[in-house]
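Only one structure is covered here, and it is reproduced in the block below.
All protein chains of the complex are present and in place, except for one that has been dropped.
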Amino acid sequence: MAKLSLRGVVKRFGENTVCDGIDLEVEEGQMVCLIGASGAGKSTVLRCVNLLEPIEDGEIFLDGVDISVPGLNPQPVRRRIGMVFQSYNLFPHMTAMENVMLAPRRVYGKSREELRPEIAELFTRFGLADRMEHYPDQLSGGQQQRVAIVRALAMKPEVMLFDEITSALDPQLVGEVLDVLRLLKESGMTMVLATHEMGFAREAADKVCFLKDGRILEEGSPETLFGAPKHPETKEFLARSLK
Amino acid sequence: MAKLSLRGVVKRFGENTVCDGIDLEVEEGQMVCLIGASGAGKSTVLRCVNLLEPIEDGEIFLDGVDISVPGLNPQPVRRRIGMVFQSYNLFPHMTAMENVMLAPRRVYGKSREELRPEIAELFTRFGLADRMEHYPDQLSGGQQQRVAIVRALAMKPEVMLFDEITSALDPQLVGEVLDVLRLLKESGMTMVLATHEMGFAREAADKVCFLKDGRILEEGSPETLFGAPKHPETKEFLARSLK
Amino acid sequence: HCADGKTLTDGKLTIATGNPAYYPWVMDNAPESGNGFEPAVAYAVASKMGFEAADVIWVRSSFDEAIQPGPKSFDFNMQQFSITEAREKVVDFSVPYYSAPMAVMVAANAAETEASVEALRDLIWGGVGTTTAVPMLTAIIQPNKDPMLYADTADVAAAMQAGQIDAAMFDLPTALYLSAVVVEGSKLLGQFPADRTENPDQFGMLMEEGNPLKACVNEAINALAESGELAGIEAEWLQETTGVPLID
Amino acid sequence: MKKDDAAGKTRRQIYEEKLRRRSLLIAGTSTVFAFLAVVVLVPLAPGWEKVKASFFNREVFVETFPKLLDAFLIDVMIFVWCAPAITALGLLIALARDVQSPALFPLRIFGAFYTDIFRGVPVVLTVYLIGFGIPGLGLPRPFNSPYIWGSLALILTYSAYVAEIFRSGIEAVHKSQRSAAQSLGLTDGDTMRFVILPQAIRQVIPSQMNMFIALQKDVALLSFIGPVEIFRQAGVFKSLMANFTPYVGAALIFLAVTVPATRYADYLLAKQNKERS
Partner (left out) sequence: MKKDDAAGKTRRQIYEEKLRRRSLLIAGTSTVFAFLAVVVLVPLAPGWEKVKASFFNREVFVETFPKLLDAFLIDVMIFVWCAPAITALGLLIALARDVQSPALFPLRIFGAFYTDIFRGVPVVLTVYLIGFGIPGLGLPRPFNSPYIWGSLALILTYSAYVAEIFRSGIEAVHKSQRSAAQSLGLTDGDTMRFVILPQAIRQVIPSQMNMFIALQKDVALLSFIGPVEIFRQAGVFKSLMANFTPYVGAALIFLAVTVPATRYADYLLAKQNKERS
């Protein structure tokens, strides 16, 4: 049974159909990459999976259970699904450390003292050891995004959704972060990424989906999709992508 | 005479010295890339050049004229220097079109009608033809950044400062934008980029500067800097950067 | 005695006055001293009702507190309340203890105005909004410009000093006091005969609707009036009110 | 699953309709119960008849209401000329307090002083001091009108509050917006006018609405220095009839103006927010 599966997911903003019948299967431990041009709907798919947007039609299953039933309490689901945003969305009134500790403290009822060592370790791994007590506004873009990743990881979710998390990072850190993603994958984490890092998608993904105008035009293993794309639009997109 | 030159520029935030004596020469028509880890001070250098931050010490010359004299009226200088920000900074209460038209209208006193065709063309070039009347919040990250670039270009500046402008773009658009930068360079525009696109820096830059902790540790042509870095820190940074 | 068991506190008579209590009705804002027309009447009534001076308790109340529904904090309330039909529907009044003529006070710049209703019509008028001067003003003078109305006599005086109004209407004792002491250069133009309106302005003691004490108070006031004591008190404290010319 | 084309409704639409129905039901019944409770229980209180006679007296209401409406025109007039002056002055003071140039530092000080004084002193006192005090200095007739000086007092006081609200709005606009505008070569004035202020004003509309509703009601304070507006008129009736019903009439008139005003402002705000998200 697939860890996560989407069937005919439709999402509209007013007249604008942003997801137009998305079908997607993510197996336990798989890493699925969503690629596609800006505005294709990648971010929206991730937001729907995390129940941040109610969907107009279709279903979303987590471990075979329909989590898109209208009226379902979303919190227990969201706890099991971590998400990192394109635009960080750190809480500006809290230090980096407080940002990370908030959810584990409130959701799992752990104490600050309990959490501090393990979170400090995460910070150190992401090169933020000396930035733990800074406020988001005092951090550069790259530093902010790394704090956001730490924040999501601290919740130890079963599935992680990453929305272009490397966009604001310098190449050095992109490598570091992608290494972490690889480690996460080895440890069995199920992951869905919206990404522009074609190189990484090709190398590390189990499955790549090409989105255009709210539909998955083509999906498959990175070898087939990058090596021998079937759809002409996919070909064009890949051809025009650098590297 | 250099178009833009920095001599011993020092910038502090409280105790934190973010620029620690920056010397930099940018010749007319040159494209200079600043590279370096997150927090190295790249954004701050650009902000100082655009007189958005008063500097503690040192001088900045534009066409041989010291523009860092305390008390100088900064507007005429800023008009000659365009800047695109890491975090877009679009005006949320204006449509994309209004965002772009504001400065030419107010600074050069042009009318909306005069401006519309040329700006519409810029929008079309950046794949935003159908997004001109949208508000920033209605645009995806990539779309927002492209509007910000159009906004700066519409002022026809002599020098352009780009602060990681490709961070939020998908690979397809990165290529497109970098093409525009190449065109700009061919047309003789002087440019300073803070960038993580090592490939682009290597290919298109006239000079690359490696920043660390607010100092330029090493600078030179891309061939020398990427091919034979002298400083051990530069070596390490480049080695750890992907691609 | 007729008051037995009918007062707020047994054996005591609680009388309310204004906060502050105005000259010349009460001297020095101190009714306990018995100085002034109203305290003098109050103590006379109290003694007729069988209370020692020491048994009289003074409390303060605003006009609004006097007319609010529900239990009152006084047995009766004296602060120049005019008896009107409308008010009588809500509260009870004793028989009148004073009939007040209305007087016109004019500022220095209008001092030469002829004392006739026609001439007075052109002035800018003021008055205290909570008094019966207001209906009198509209009924008799019918000024050409809307009159200005104020919260108390001090504000009317200030407006006259600032040159914002030319004339104001008060009960005669108040007008005498204000023109003599407060508003420099002002003058008392004259008084209206008390029968000029259908209901002459008469002051009564205000009581809670259906207060059983009413009959007892009325009896006391009537007795004072018949014996001439009331006129004596009036002559003692409000003696200057005679000799002000009439307006017609 | 796919859309059920027979019913033409998706699962979510069905669920949302059900929710809507249920919440309407809850709202309806709870309102009815609350209403019944008040209507049935209050008249059982021993003093109800008296309270009714003095606060909700039909005759008094019918007699006084038309005259209260007349008097309300004066409030409206005063409001109509004060509100624009307050907005303009408030904005100027807010801008003075935001001046960046160190050479104009005295302006900032002046702005701070102004808001401190006029927010600190109760309106009534300002009305007395300016309304009686300045004309008392010896101004001739048309220029010593309580309308002029009373309005000035309101304008001074309220512009201090309004300035403070504008300033909080200006400060809530993120610094990066100023950077972006400046980097385009806009002057400080243009940056303020086209970039900062529109965002700041949008954000403070609810607070400013609060202020103007408060102003509409504080216009009543002008009655202290003479003008017979609705509040004084209600007070006069109250004294004459020893009855509080005229105040209830006045309250109804206020409600009839302020509630639609607030609702409309809220609607505008919601529309704006929706447009941009």
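The chains carry the letters A, B, C and D, assigned in the order they are written, with residues numbered from 1 in each.
The rule is short, and it goes like this: a contact is a pair of C-beta atoms (placed from the backbone, for glycine too) under 8 Å apart; a residue touches a chain by one contact, two chains touch by 3 or more.
Please read these numbers as outputs of a predicted model, since none were measured by experiment.
Partners of the chain left out, restricted to shown chains and counted across the full complex, are A, B, C, D.
The missing chain, though absent from the display, is touched by one residue of C:40, C:78, C:91 or C:157; that residue is C:157.
Among the residues D:14, D:104 or D:268, only D:104 touches the chain that is left out of the figure.
For the chain missing from the display, the contacting residue among D:54, D:151 or D:239 is D:54, taking the whole complex into account. Take subunit A: the residues that touch the chain left off the picture are 47, 50, 52, 74-76, 78-83, 85, 87, 89-93, 102-103, 106-107, 135, 137-138, 151-152, 155. Against the chain not displayed here, subunit D makes contact via residues 16, 19-20, 22-24, 26-27, 30-31, 42, 45-48, 50-51, 54-55, 102-106, 109, 115-117, 119-125, 128-129, 132-133, 136-138, 161, 164-165, 167-168, 171-172, 175, 203-207, 209-210, 213-214, 217, 220, 231, 244, 247-248, 250-251, 254-255, 258-259, 262-263, 273, 277.
Although one chain is not drawn, its touching partners on subunit B can still be listed: residues 7-8, 54-59, 69-71.
The criterion applied here is as follows: only the chains that are shown with their structure count from here on.
The greater number of contacting C-beta pairs, out of the two interfaces B-D and A-D, is seen for B-D. Each chain gets a centre from the mean of its Cα atoms; for subunit A and subunit D, those two points are 46 Å apart. With each centre defined as the average position of its C-alpha atoms, the distance from subunit A to subunit B rounds to 29 Å.
Each chain gets a centre from the mean of its Cα atoms; for subunit C and subunit D, those two points are 39 Å apart.
Within subunit D, contacts with two or more other chains are made by no residue at all.
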